[in-house]
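Every protein chain of the complex appears in place save one, which is left out.
Naming follows writing order (A and B), and every chain is counted from residue 1.
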Amino acid sequence: MTIGFHQKDFLLAVEGLTVSFDGFKAVNDLSFYVDENEIRVIIGPNGAGKTTVLDLICGKTEATSGSIRFRGQELTRMTENQIVEAGVGRKFQTPSIYDDLTVFENLEISYPRGRSVVGALAFRRDAAVRERVEAIAEMIFLKDRLDINADLLSHGQKQWLEIGMLLIQEPALLMLDEPVAGMSVSERIKTAELLKRIIKNHTVLVIEHDMKFVEDIAHKVTVLHQGQILSEGKMEKVKADPKVIEVYLGH
Amino acid sequence: MTDNPRFLSRGELLAMAVLALLLVVILPLALDIFRLNLVAKYLTYAFVAIGLVLCWGNGGILSLGQGVFFGLGGYCMAMFLKLEASSVENTKIQSTPGIPDFMDWNQLTALPFFWQPFHSLVFTIVAILVVPALFAFIIGAAMFKRRVGGVYFAIITQAVAAILTILIIGQQGYTGGINGITDLRTLKGWDIRTDGAKFILYFVEVVLLFGCILAAQFIRRSKLGRILVAMREKEDRVRFSGYNVANFKIFAFCAAAVFAAVGGAMFTLEVGFMSPSFVGIVPSIEMVIYTAVGGRLSIFGAIYGTLLVNWAKTSFSETFPELWLFGLGALFIAVVLAFPNGLAGIWRDHVQARLGRLLSRLRAGSTKTGWAARPGAGSVADGAAAE
Partner (left out) sequence: MFGDYSLGDLGAIFVMQAFAGLILFSVFVLMALGLAIIFGQMGVINMAHGEFMILGAYVTWLTSIVFQQYLPGLYAGYFFIAMALAFLAAGGLGMLVEWGLIRHLYRRPLDTLLATWGLSLMLQQAYRSVFGAREKGVELPPWMMGSKQITDTIEVQINGLFVMALTVLITSAVAYIIFRSRWGRQVRAVVQNRIMAGAVGINTEKVDRYTFGLGCGIAGVAGSAFTMIGSTGPTSGQLYIVDTFLVVVFGGAASLIGTIASAFTISQAQSTLEFFLSGSMAKVLTLLAIVGILMLRPQGLFALKIRK
């Protein structure tokens, strides 16, 4: 395959991605590439299409045109659960967890086994599951909360739980939509710590507004504006870009 | 609680024992055969209610067309019994002997092809389970794969119920029309109209009911049960945890359909006929209210709810026929507004909580976490039915 050869090093290759809602192009001819083990942060003003990009990658929104290749697989033609199985995990902006289930059960559902109907009926909670859930729970500071219902958690703890639910899936690409939004200062610090630990052995695509946090973790930054890339590169370079200063960083 | 959830918690085991005591010992001893047969009739709706707990309570999928599956099961059974009752000997006064009477009245001269296999009891039993499941699968696949859900699904299932009723009434020659399939007599030569037969059929039904309770309990206790609850809460999260949400919904809908069909088949046996008045929009939504009154999250609650509402219906419509519809309507509104978890919710929040406090005071701290002492603890999938 000569066409695809230059992509083969990339974990994720987005090319010519466009989506239009009744004529409004929320994402317009967007292309970017993410390396294995890279931490990529997407920033940009509200309405720039950041969340839509994540929606497109994980299959929540259907692309009008363009391609998203992940480890050589074309994601635009796959269903959401196939995309998850291919190794893409997605955290939503507002914590999306199951309030009526316990923390343990929340994590267990994300454990990558027994995902078919028959598999779910036959699923047993064995030692491997229990160990894994406990290990993740420790990581997300919820080890002593395993048995309580998730609706009793604080907002920050719910965010952690959802991150934990992603981790237990063991995705090759983690996508996080504003992971520290709405957190208290102390929760924010703990989350930053948690994320720094996670990103050591994952490829991560993050949307974030907290510039200090972005500077801390980002390998590369992509600035979106009106569905297109305004600037891309190392944080220092992006920060110095006059276009970026004008539409985003300036205020 | 990080062990595998127990198949039946202590509370559920107790609830099961109480229900068994009531159905197997108390009611047969206390009631005459006419009343016992009424209970048997009510219990056929309990099968539907169990399915609705699974599908609506746990999975959040409200079907307003459960009468369709109840009817499919009932009609399959009725077709078999009708063919047995329409032997050439019994029908020799007809212009075409050997076919059901209503076909003869409608100038049919031969048994339609889809009636033919219902000469066999084995085929009939298989059909009672498979036909509704298949039908539910087709509807479910068409809707859930296209992400039709919530109120749209409810309305479309209601439309399906309307369609099937009109079809049954319109195709008199093939279905018996508005009167249904009546005058059923024997099952493999055994007269089902006698008091003795009704007594035995009641116990057969109770056994089947417990079979269904255990099957539903197995589903709820498995990870699939927790996924249903998760889907009701955050469908997208389940989808992005790698599950094909549609398949799980189809499964729940099919399971509910099969439960309903078993109830329908038993209805035909107990009552001796089947008609479109148990298929359409009104009976379907009434089945939902039985479940809602009992508690949409609790299997046992739904069974008691079914018994209670039907008992109330019979006694009210005997004494104050005018009041019954008012009562039923008010019940709908009251349950939805004030008691969304129905009788089971009231039991858990008020009776059980008090009972638990009393118990723990009696034991004076010997055990801190008795089963009854923690309402709301554990997950809904796990603990809601613990009455």
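The criterion applied here is as follows: contacts are C-beta pairs under 8 Å (C-beta built on N, C-alpha and C of every residue); 3 or more make two chains touch, one makes a residue touch a chain.
Remember, predicted model here, so these are calculated numbers, not experimental data.
Although one chain is not drawn, the whole complex shows that of B:A17, B:A142 or B:V207 it is B:A142 that touches it. Among B:I281, B:L308, B:I346 or B:L359, only B:I281 touches the chain that is left out of the view. The chain not shown here is touched by just one of B:A110, B:V126, B:V151 or B:V207, and that residue is B:V151. Residue B:I169 is the one among B:L83, B:I99 or B:I169 that touches the chain not shown. Considering A:T18, A:N37 or A:T61, the position touching the chain not shown turns out to be A:T61 (whole complex).
Taking the complete complex into account, residues 60, 62, 64, 142-143, 146-148, 150-152, 154-156, 158-160, 162-163, 166-167, 169-170, 281, 285, 288-289, 292, 322, 325-326, 328-333, 335-337, 340 of chain B touch the chain not shown.
The rule we apply is simple: only the chains that are shown with their structure count from here on.
A straight line joining the Cα centres of chain A and chain B is 43 Å long.
Note for the complex: chain A touches chain B at residues 58, 60, 79-81, 84-85, 89-90, 92, 96-102, 104-106, 108-110, 112, 114-117, 120-125, 130, 133-134, 146-147, 149, 162, 165, 169.
Within the complex, the chain B residues that touch chain A are 1-5, 218-219, 222-224, 226-227, 229-230, 232-234, 236-245, 247-248, 251, 376, 378-382.
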